[in-house]
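All protein chains but one are shown at their positions in the complex.
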Amino acid sequence: MSSIFTGSSLRLSVFGQSHSEAIGMTLDGLPAGLPVDLDCLQRFLNRRAPGRNDWSTPRRESDRPEFLSGLKDGKTCGAPLTAIIRNTNTRGKDYDALRVVPRPGHADYTAHVRYGGNQDYFGGGHFSGRLTAALCIAGGVLLQLLENADIAVCARILSIAGIEDTSPFEVPVDEKIFPTVSDEKGREMQAAIAAARADGDSVGGVIECFIRGVPAGIGAPMFDGIENRIAQLVFAIPAVKGIEFGAGFRSASMRGSEHNDGYLVSEGRVRTRTNHAGGILGGISSGEDILFRAAVKPTPSIAKEQESVNLETMQAETLHVSGRHDPCIVPRAVPVIEAAAAIAITDLYLGGRQDGFIRL
Amino acid sequence: MSSIFTGSSLRLSVFGQSHSEAIGMTLDGLPAGLPVDLDCLQRFLNRRAPGRNDWSTPRRESDRPEFLSGLKDGKTCGAPLTAIIRNTNTRGKDYDALRVVPRPGHADYTAHVRYGGNQDYFGGGHFSGRLTAALCIAGGVLLQLLENADIAVCARILSIAGIEDTSPFEVPVDEKIFPTVSDEKGREMQAAIAAARADGDSVGGVIECFIRGVPAGIGAPMFDGIENRIAQLVFAIPAVKGIEFGAGFRSASMRGSEHNDGYLVSEGRVRTRTNHAGGILGGISSGEDILFRAAVKPTPSIAKEQESVNLETMQAETLHVSGRHDPCIVPRAVPVIEAAAAIAITDLYLGGRQDGFIRL
Amino acid sequence: MSSIFTGSSLRLSVFGQSHSEAIGMTLDGLPAGLPVDLDCLQRFLNRRAPGRNDWSTPRRESDRPEFLSGLKDGKTCGAPLTAIIRNTNTRGKDYDALRVVPRPGHADYTAHVRYGGNQDYFGGGHFSGRLTAALCIAGGVLLQLLENADIAVCARILSIAGIEDTSPFEVPVDEKIFPTVSDEKGREMQAAIAAARADGDSVGGVIECFIRGVPAGIGAPMFDGIENRIAQLVFAIPAVKGIEFGAGFRSASMRGSEHNDGYLVSEGRVRTRTNHAGGILGGISSGEDILFRAAVKPTPSIAKEQESVNLETMQAETLHVSGRHDPCIVPRAVPVIEAAAAIAITDLYLGGRQDGFIRL
Partner (left out) sequence: MSSIFTGSSLRLSVFGQSHSEAIGMTLDGLPAGLPVDLDCLQRFLNRRAPGRNDWSTPRRESDRPEFLSGLKDGKTCGAPLTAIIRNTNTRGKDYDALRVVPRPGHADYTAHVRYGGNQDYFGGGHFSGRLTAALCIAGGVLLQLLENADIAVCARILSIAGIEDTSPFEVPVDEKIFPTVSDEKGREMQAAIAAARADGDSVGGVIECFIRGVPAGIGAPMFDGIENRIAQLVFAIPAVKGIEFGAGFRSASMRGSEHNDGYLVSEGRVRTRTNHAGGILGGISSGEDILFRAAVKPTPSIAKEQESVNLETMQAETLHVSGRHDPCIVPRAVPVIEAAAAIAITDLYLGGRQDGFIRL
């Protein structure tokens, strides 16, 4: 029962397989009366959609959500919001060969053991990156809610194939097809992707995300703080293998006097001079930008031959993966990271209006 | 409602403040009939306890848990397991000055906003590292359950203050006072801690943890997979700012052909030649070692002067933190990381016996 | 976030409004490999479907679920099971008049306050009895799982309009169009329904349900026992206003010596001579039939004039409800009660395989 997220104020159910009738999501706990701009949502989904450029799979899916429930006259009505996307462009025969020969780096083998061979192995089934479209429907709606509250969520490509864009991340890059801050670094990264593709190989990268405008005092200590919640949602994205907040792993080699963010008063508000904490102390927002980075592994589907095992015969077998795959999913993962962040922070933000403290 | 963890099969409630009557935990969902070796548990807790050596705070707490419920004749009886540790060595007056002048790097300010000034600010209250003793009671009991199932959880210091111990991590180091694999590197790290202490400063580090013996097929995709669950629990430890699994952030600069762990058959079992995945694919265990690293920031409590703000007058104020503090909490955090890992994996392990698949 | 049920091993999301594009459900946590007989499921759904006879609304909906995900080759595949039913026969104009004049006995007024006027008031929106079709999809699938485990769930009409069928409830009556044990009593009840309809009025009744074959030892004390779980699910059915287990309210006037079910050994098993406990002690199954009764209020939609208030003008207004309504929903509620019971008991049954106790 792992595909339903239970947060402090939201619940999100994600369903579907790569080649099932449809994928979709149900979001429960949204306030009523929230206008949902479907064109704006579609533009957000298009940023994730495949087939738009050189570095993504040519599989074309319209990724047009159909809303089944939860809306009335263009606004949320308090009932669960459900939307689906039909899977139209399925090519099951590509996958028959993979039934008993698991692809390295995919969940084929672990799913086989977990579900006793009953899993839907077509296109990775429920483990497919395609399910992130459902995350993006939820996240895209919540980004609109957050925008109403003057909270912005923006991600960028920080590095691909070891090529790092060290430019400061001050403004959104979501208008760009290839969302780096430095266009020059972006071109280098695209060259690295093209080179990997030419080799029948793939590359990974790091995505950086900030959440700006969250007031101080949102979140909680222990198990449901901001880091815990964002991490839980970001690791729902296939291929993410690490996450860090603020100075992150770099904190480990800093001294306290350097890492601690000193306080000052600016325009009547308490601010910090630096933001090594990534806007979070004790699981609670400080009012500074919430900042995190996620490591995305190279796409496991590659054209190169790989070692595998036939699970029926238990003999070694050389695997040739055919089909349509991205040599690098990092660009398409950027809006998915934003979606995960939006889900996490909205959950805590709505929940934060609830308990807090009592004024007598 | 953030201090109660709700897992797939376990629930864990952690309570207490640094200077309240007691801290403690309730663990619900344990199978009945599990023998609990209290001496073994005490040895585990002693690894976290303060005051044992040069690099930890001289505050001495016996950290002897009193079990209030859940045991019968030395075994779990199916009822919730509750244990407390009395806070005996409290020195509240140290903290009076801090009521309205938040310490940088601590949760003082964010808690003040969150709880409207009602928070217990003595010693960091519920945000104190002392609460990790409660995590260790739960984790220490579950390590015994896992041992019965031939699952071992072991952590080591990978780096402190930028000094890295690159030795392969093959065997447990939990017998060591300073748990590095290389003793020489350990001595270098201790020197770095001593140097920081001499400067009235502090240092951080990285802890690496493996979980060995988890059978393939434990966990789930999406929101409650192994990475999500471990991350949710590890970020409950104050000072953790990042987590990565397997090759982690290094994955981002690898190619797919290098990162994918090829399958082979060894002694009749499916194995992988490498373990860049850290034993997890699609949120589910592969049978290889589950491997992760957590970044621990430098202790925020330092003797050096720091910039802060008086929250009542909204004037800048220079802060001198007195009291007893560790110049480096990494050594004491090692068993806490093991505890968090044990809670996460037991939760999924017990849950995994439940659904799985049907044999007809 | 109330339309997603979070159980011990199952999660169930129910979505849709009376007049939205579709209603549906997602069931997460099912074991993989469970064959789903769609014909059998359809027969179960037909027992709830409207328009089949004299005492139900003439609104005709095919109630044919479309499965969007979770099945592979006719069996569950471990991924969430999602099915929807399109709403084809919607007549929105019937409801325009009701926008600001709430129908007594319905949730119109409370939803108006709760959702600030944004609720979907067509046909009761998310509060409509139509949503029980989604419960029945989930329940119908789980009844098949339970049948594999030799557990039977059967409900009957115990009374309607005060006419009680006191016949012992030994065998299923699910083949009957009007599921009473005594056909004579059934005819009396049908006459009472016809009389109410002729008066533009409605009647309620009591449904009795047993669950047979649950082994002893399923369930738990306190908050998630069998009674708690069944009650939580049965009160999800609109119109249910009471529930009792075993001797129920009659227990209150019994003496302990009469109420206590004495133990005996029969065919090598521990049994009880009577079953006043309804098969449950301390929230845990005893191995006897689990037995409960639910009170169903008379359908609130009646043709008779009623007193109401215009929420805009705050003036009294006389209400004439038009549209298509059942004079008695009790017959159609019988399979819904079975569905709720199946969800509750499967959740605990699957969960019960998980913790229990350890054999060393």
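Order as written gives the chain letters A, B and C; numbering starts at 1 within each chain.
As a convention for this text, a contact is a pair of C-beta atoms (placed from the backbone, for glycine too) under 8 Å apart; a residue touches a chain by one contact, two chains touch by 3 or more.
All figures in this text were calculated on a predicted structure; none of them were measured in a lab.
For the chain missing from the display, the contacting residue among C:H126, C:K185 or C:R332 is C:H126, taking the whole complex into account.
Summary of contacts with the chain left out: across B:R47, B:H106, B:H126 or B:R229, the touching residue is B:H126.
Among the residues C:A196, C:I211 or C:V336, only C:A196 touches the chain that is left out of the figure.
Check C:R64, C:K241 or C:H320 against the missing chain and you find that the one touching it is C:K241.
Taking the whole complex into account, chain C touches the unshown chain at residues 1-6, 8, 12, 14, 102, 104-107, 109-111, 113-118, 126-127, 131, 159-162, 196, 199, 201-206, 216-225, 227-228, 231-233, 235-236, 238, 240-249, 251-265, 268, 270, 272-273, 276-278, 280-286, 295-302, 304, 306-309, 311, 314-316, 355-359.
Contact between chain B and the unshown chain involves residues 1-4, 6-7, 9-11, 13-17, 20-24, 26, 28-29, 32-33, 66-72, 75-82, 84, 111, 114-116, 118-120, 125-126.
We adopt the following convention: only the chains that are shown with their structure count from here on.
Comparing each chain's Cα centroid with the centroid of every protein Cα atom identifies chain A as the most central. One simple way to say how far apart two chains are is to compare their mean CA positions; for chain A and chain C this gives 38 Å.
Those residues of chain C in touch with two or more other chains are numbered 9, 29, 32-33, 78.
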